[in-house]
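Dropping the structure in here first, questions after.
Every protein chain except one is present and positioned as in the full complex.
Take a look at subunit A:
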Amino acid sequence: MILSVERTLLKSTSKAAEKLFDYHHSESPSHGHWLWGIAIPLLLTLIDWPFREILTTSNILMFYLLGVFFVAIRFGFWPSILASLTNAGAFAYFFAPPIFSFAIAEPENLAGLAVTMVVGTVTSKLAENVRHQARVAEQRERRVSALYRLSKELAEARLETEIIEIGVRHIYAEFGGRNTFLFPDRNGLLCYADEPPLDISLQGANLSVARWVFNHGQMADKGTDTFSDSSIYVPLNGSTGTIGVLALEQINLPGIFFAEQRQLLDTFVNQIVHTLERANLAEKAKEATLKMQAETLRNSLLSSISHDLRTPLATIVCAASTLETDTGQLDEDRKRKLAGAISEEAQRMSDLTTKILEMARLEAGEVVLNRQWYAPEEIVGSALRRLDKKLKSRQVNVTMTDGQALIYVDAVLLQQVIVNLLDNADKYSPPGLPIGISVETAPSGLSIAVADSGLGIPEHLQEKIFDKFFRIHAESAQSGVGLGLSICRAIVEAHGGKIHATNRSIGGAVFQLHLPVSEAPPIIDPEEKS
């Protein structure tokens, strides 16, 4: 139904095409060239005239031949033929006896003129060929350098949009037509890209033709019967089939049809397709790696939290079903104990969930620091208050230097850090022993240290304890998923700070964090005395 350009047709016309292979530079002689074809012989006639007594007619013929060469080299084949004819006329009229008559009396002169004209025609043809070769070479060079520029830019492109943009620009520059690349959408239907088009992008391509081209992997253009579109549609044939279609407006229609231009267009398209495929593969490889990492993380998360979430759940389900099926055997005290267990374990699950979500948010990079100026003592105070119940029976020593000096932090997140550190300190210190927190505000930044009276941390694990889901004693009685310290590190690092753990000489571990200060605290207007 719809036909692609017939290669055979192209071949049959390729001779003609070659002569005019480049539309921009093809030379049909201009009026000026024709004029020169007459003017040069006439000029030579004028020069030769005074010497007609000295020179023989064969010498004069040589001069005319020289003129023909000149015209052939400068102005092309046909003007040189004209020059030959003019020469013949001028020679017969002015130089070959009888002069001032086109008749030629001597056979010698007639033969000379004939030979001169044959030689002139042959050499003109040769000169024309040389000119043509030079033009071909020049064109080839131009194409090669166009191709080189395209390849060079493509080599640096990473993103699909970049590649397409480069393709559109280069095709426009080389073939002079607005163009666009069409790719299939999720349903496999060809459509325009989502990105805003360049001003040299072709808009209004015939999508149904493009889809035909896409499905058949064959080119369609004006030579094709059924559509009167002035664009051509070239399939982007990749290694795994057609990946899209190039729609190219035909501004200079003939240009595209010549074999060399066609070849160049094919080469351009191939280059672009290969680059696109390369980019896609790289993208796929990256995705696969990310997927694998996510998988690993998910597995460790699942194994880690399934234990920690199941344990409290077991208690809850057990206690709740006991209450549910009770028919009056349980006394008030027992019931209250069961309910208490449910609420306690539910609280524990809630804490765990919060931590997991918090970590997920930090990991996903969704957390934007809400930095404001805060007094460190306020942040420490609110952290201590959040742990009020937990730390009721524990002595907490607070040391603070310059707790009022403002620091520029996200208070909610920093409070979370302190809560996690204090919570850990409480968990790992034997009951009755004190824990301590010291805060120091110096011009260089804020330092916070939380010390416990526990067993300390083995030296080789002092870095590892900040890893996600890491616990020194897995599945120990201590509830926790091993996320508290990872959250601390993520928050501290988001502030551009550092956190590390060491052991105290008197026993126990100390966690130290340092947040650098980048800005001077703001100054407030002094209050008027009332």
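Here are some notes:
The working rule: contacts are C-beta pairs under 8 Å (C-beta built on N, C-alpha and C of every residue); 3 or more make two chains touch, one makes a residue touch a chain; residues count from 1.
We take it that contacts and distances are computed from a predicted model.
Its UniProt record calls the unshown chain "Response regulator", which is the correct pick from "Response regulator", "3-isopropylmalate dehydratase large subunit", "ABC transporter ATP-binding protein" or "Cytochrome ubiquinol oxidase subunit I". If you put the hidden chain back, the residue from A:Met400, A:Leu455, A:Ile472 or A:Ala494 that touches it is A:Met400.
Touch with the chain that is not drawn comes from one residue among A:Gln263, A:Ser321 or A:Thr354, which is A:Thr354.
When you scan A:Ala375, A:Leu455, A:Ile472 or A:Ala494 for touch with the missing chain, the hit is A:Ala375. Only one residue in the set A:Thr56, A:Ser230, A:Ser343 or A:Gln395 touches the chain that does not appear here, and it is A:Ser343. Interface note for the absent chain: among A:Thr275, A:Gln415 or A:Ser453, the touching residue is A:Gln415. Counting the whole complex, the residues of subunit A in touch with the unshown chain are 343, 346-347, 350, 354, 370, 372-375, 377-382, 384-385, 398, 400, 403-404, 406, 411-412, 415, 521-522, 524, 527-528, 530.
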